[in-house]
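Removed: one protein chain of the complex. Kept in place: all other protein chains.
The block that comes next holds subunit A.
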Amino acid sequence: MTAADVLLLGLGAVAVGSALLVVTTKHLVRAGLYLVVCLGAMAGLYLVLTAELVAWVQVLIYVGAVVVLLLFAVMLTRAPIGASDDLDRPGWPAVLVGGGAGLGLAALLVDAFRWTTVDLPEAGTAERLGSDIFGSWVLPFEVLSVLLLAALVGAIVISRPDIGADRRDAWPGADRRDPGAGADRRDAGAGAGADRRGAGADR
């Protein structure tokens, strides 16, 4: 057991433990904060594995941006503060499938690698990784930028009710918030518009 092994074991235990808390906790906000711990431990694992740039990108994008977005979603969906009891489905299938996938993959990998030792390579700096990305992988990089733009436009189109088709008719019970508006949908255009403005304003 070298120092790298000890670090990998400790950080891996932190990551797995906090991931377990993410999927079992009763508090929505705490799930997001445990996710921060898990992703931070993953960044530490990347650092030990000499993937320095990936570790910092993980901290920047996951811990910095993705978790903040998830917490925004928790707040915007008016999640209750404190424990909520209706977060889980009854879950023997989940235990079976999840445990089977995790333990099966773990057994497969243990069987493949046993207790072998590999020398860590010298740390991959951002300079070498950057020359790889802009050398061998420049086309996927450009495609990814187009994908990001498409995701941005898609998110805007989805979240603005005044663009695109009227989606209220597609949902049975879509007018649950004010049952009166559902009485006559055909000529409720002005009323529905006012309702949507109200819904947009309280976001």
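What we mean here is this: contacts are C-beta pairs under 8 Å (C-beta built on N, C-alpha and C of every residue); 3 or more make two chains touch, one makes a residue touch a chain; residues count from 1.
Keep in mind that, in the parts below, contacts and distances are computed from a predicted model.
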| item | value |
| --- | --- |
| Among "Tol-Pal system protein TolB", "Protein FixA", "Transketolase family protein" or "NADH-quinone oxidoreductase subunit K", UniProt-listed name of the chain not shown | "NADH-quinone oxidoreductase subunit K" |
| Residues in subunit A touching the chain absent from view | 2, 4-5, 8-9, 12, 15-16, 19-20, 22-23, 28, 31-32, 35, 38-39, 42, 45-46, 49-51, 53-54, 57-58, 61-62, 65-66, 69-70, 72-74, 76-79, 86-89, 91, 93-95, 97-103, 105-106, 108-110, 113-121, 124, 128-129, 132-133, 136-137, 140-141, 144, 147-148, 150-152, 154-156, 158-159, 161, 167-174, 176-177, 185, 199, 203 |
